[in-house]
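Complex shown without one protein chain; remaining protein chains in place.
Our next item is subunit A:
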């Protein structure tokens, strides 16, 4: 059977006997995971986190619950633990954006001048709010937004109840909303092209 048609659980099951099969899971999920981690930690730290995530997943593949067809919650859960080791760095990046209007994370991908001009208002406010969130709330919020996981998937990633995710996301949203209240809405919306 072509690997393209196999589900994640099938690939993991096969990789238990034939380890190199595991590489297919990387091909499938590494691009989106990398982008997610870059958005949180910047490109440099992300390389390490993504590599460690897949190496750890490979080492733990014997324990994977094969009834879970989609491996993303598992992979994002491992990544979340590893991102936690970079907590100070992550917060420092949000603060840098909040304070200076320049985002060190996106600078390598954008025209420097353009990002300086654009980065103000809402971005700075959001970054400041993200920096202040409790770690577990930030994880939950970013898994369901940047990570594009459902609440159920985020719950599996973090090993908590769905209700916990819902409550963390709601509380985090409230804090983001409050941070946006104090800024000039014209500025904040213009920068997003609205």
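Here is the rule we use: a residue touches a chain if its C-beta (ideal position, glycine included) is under 8 Å from a C-beta of that chain, and two chains touch if they have at least 3 such contacts; residues count from 1.
Here, contacts and distances are computed from a predicted model.
Undergrad: UniProt protein name for the omitted subunit, picking from "Integral membrane protein", "Sarcosine oxidase subunit alpha family protein", "CU044_5270 family protein" or "Sugar ABC transporter ATP-binding protein"?
TA: Options "Integral membrane protein", "Sarcosine oxidase subunit alpha family protein", "CU044_5270 family protein" or "Sugar ABC transporter ATP-binding protein" narrow down to "CU044_5270 family protein" for the missing chain.
Undergrad: Which of A:12, A:45, A:105 or A:165 sits in contact with the chain that's absent?
TA: A:105
Undergrad: Using the document's definition of touch, tell me which of A:12, A:50 or A:143 contacts the absent chain.
TA: Result: among the candidates, A:50 touches the missing chain.
Undergrad: Name, in rising order, the residues on subunit A that touch the hidden chain in the full complex.
TA: Against the left-out chain, subunit A lists 1-4, 6, 14, 17-24, 26-28, 30-32, 34-35, 38-39, 43, 46-47, 50-52, 54-55, 58-59, 103, 105-106, 109-110, 115, 122-123, 126-127, 141, 145-146, 173, 176-177, 180, 188-189, 192, 194.
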